[in-house]
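A quick write-up on the structure given underneath.
What you see is the complex with one protein chain gone and the rest in place.
Labels run A, B, C and D following the written order; every chain starts at residue 1.
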Amino acid sequence: MKKIGIADTTFARYDMYSSAEDELNSQGTGFVIERYTVPGIKDLPIACQKLIGKGCDIVLALGMPGPEDIDKRCADQASRAILDVEIKHDVHILEVFVHEDEAGDLTELGELADKRTREHALNAYDLLYRPERLEKMAGTGQREGHPDVEYIRR
Amino acid sequence: MKKIGIADTTFARYDMYSSAEDELNSQGTGFVIERYTVPGIKDLPIACQKLIGKGCDIVLALGMPGPEDIDKRCADQASRAILDVEIKHDVHILEVFVHEDEAGDLTELGELADKRTREHALNAYDLLYRPERLEKMAGTGQREGHPDVEYIRR
Amino acid sequence: MKKIGIADTTFARYDMYSSAEDELNSQGTGFVIERYTVPGIKDLPIACQKLIGKGCDIVLALGMPGPEDIDKRCADQASRAILDVEIKHDVHILEVFVHEDEAGDLTELGELADKRTREHALNAYDLLYRPERLEKMAGTGQREGHPDVEYIRR
Amino acid sequence: MKKIGIADTTFARYDMYSSAEDELNSQGTGFVIERYTVPGIKDLPIACQKLIGKGCDIVLALGMPGPEDIDKRCADQASRAILDVEIKHDVHILEVFVHEDEAGDLTELGELADKRTREHALNAYDLLYRPERLEKMAGTGQREGHPDVEYIRR
Partner (left out) sequence: MKKIGIADTTFARYDMYSSAEDELNSQGTGFVIERYTVPGIKDLPIACQKLIGKGCDIVLALGMPGPEDIDKRCADQASRAILDVEIKHDVHILEVFVHEDEAGDLTELGELADKRTREHALNAYDLLYRPERLEKMAGTGQREGHPDVEYIRR
């Protein structure tokens, strides 16, 4: 039995957690989910660490940075600290950030958040249970949330 | 009995500490507050660490960066180091920064500082005593100091 | 028998792994290759650490950042965390990043990715088996992927 | 008997050390000063650490970054590493940086450097011997080197 951690925020404008939970459950069984909700994006690194402290084998960090410059800087700092937590504990944390200005309106933003979260939940599942699936897709222009891009065949 | 740390600065133009103390006391009992005042925003990370060293279960880092580019850079560095302290000690530090150029005049700045500090004091209380309250608000566009924003209902 | 780690991504638009493997095999024997594929560039630092955990004596981190500003920032953060992993474990990790906007079209991008990967695979081989070769080339304007540049003779 | 460390540079254009020493001696007794001079601003973090290694209870890091973009970047990196040293050793390091472009001419620059250094030397003394003095000034817009600013009375 594996444990998958999901950290999310009250700052986000979409319930990304439910997308991740639903996608994970659609992929298979053999895991339990542990959730940890924090106020904002800068609280995600410590939330991820606390989930690892509870025995999570992999963690999804879900956040939606705002459109202002200060929001971008906060997101960058959170990203950097998430990397620190990964390295400290040798555990994968998949950062799923959806920037508000990636979408034209609130509906589009919700669709993007749902899609990106699901695709990264799938990545988490693959890293945990079937890494050979990722190896087969190496160098093929995979994108999460947006359409995959053209790649160069050898 | 829990201990809540509050770090603040002589650089700030508003007594954010009293807002935090008042809000915490209005939420409940069962905690004591430990305070540590330092000169400027870059002294907050070490102040937070010293509060953790004194047994604080959670810390509020209160600061008011000035409007110049150098002030922004200092605030960014303080933020980054606060994240380091959180990860090192596995303790939440809620950063409450109020940027001088977020408000039109000094009165507005004071109101913003009071409101943001209170809302983060409430977040600290929730993280400590009722995390389920945060989980219920996940993905609902909560903002501290400013009005909450519209969110996407599933 | 030495072990060479290669981390790559599904985000990349070219199979850089095969270039590295082919080049290494063309240089000599006495090593095995361990591979680890992750979704994106920010997952490379932890992938490198996991390869080091499996006993790799040196690691190649292969990635292709996109052309947007956010892609550049992600790449910078990945670079920084790769440096952290190197220092933590005292193991060389050669970062092989090919930025999408370094090339005019997809074909050119593939050629650049192939060439840079090969030249860094050669660097890895030299660091491991013949460091005196690097010492002889010190200060001679070596470039990976692009033509070497003129240098100042003493 | 406490020990106060002072790190300074040959790059600076003013003897900040003497200002710090003079101010500290004017505040009281019961301490000795340990000095460490390094070439440039990026050497200050390791200088501070070496002073802490010699038993300093608090450290002043005195530097004068040049006016170019590269100088700013160097100063930012030094600042960041000074924060690391503080957190690693749980010792306050007061950063006293005077940027060359803060003043109109060399005389003004010297006056600013003298004033800022003295005010931070006083901060160091307060942190060490009378922290209650800082607590009383919390939120009152204190500035070092420049005139204090207006603050919001509750």
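Everything that follows uses one rule, which is that a contact is a pair of C-beta atoms (placed from the backbone, for glycine too) under 8 Å apart; a residue touches a chain by one contact, two chains touch by 3 or more.
Model, not experiment: these values are computed from the prediction.
Chemist: Of the residues D:109, D:122 or D:138, which one touches the chain left out of the display?
Modeler: D:109
Chemist: Would you mind spotting which of C:19, C:79 or C:117 touches the chain that isn't drawn?
Modeler: C:79
Chemist: Using the touch rule from the top, list residues of chain D that touch the missing partner.
Modeler: On the chain D side, contact with the omitted chain comes from 8-18, 35-40, 42-43, 45-46, 49-50, 53, 70, 73-74, 77-78, 80-81, 84-85, 88, 106-107, 109-110, 113.
Chemist: Just the residue numbers, please: which parts of chain C touch the chain that's not shown?
Modeler: So the residues of chain C touching the missing chain come out as 76, 79-80, 83-84, 86-87, 90-95, 99, 120, 123, 127, 131, 134-135, 137-144, 149-152, 154.
The criterion applied here is as follows: only the chains that are shown with their structure count from here on.
Chemist: From chain B, what is the lowest number of touch steps before chain C is reached?
Modeler: 2
Chemist: For the sequence-identical pair chain C and chain D, determine the rotation angle of the Cα superposition and round it to the nearest 5 degrees.
Modeler: 145
Chemist: Whole-Å distance, chain A centre to chain B centre, using C-alpha means?
Modeler: Measuring from centre to centre gives 26 Å for this pair.
Chemist: Taking each residue of chain B in turn, which ones touch at least two of the other chains?
Modeler: Within chain B, the residues that touch at least two other chains are 80, 84.
Chemist: If I apply the definition of touch given earlier, which pairs of chains qualify?
Modeler: A-B, A-C, B-D
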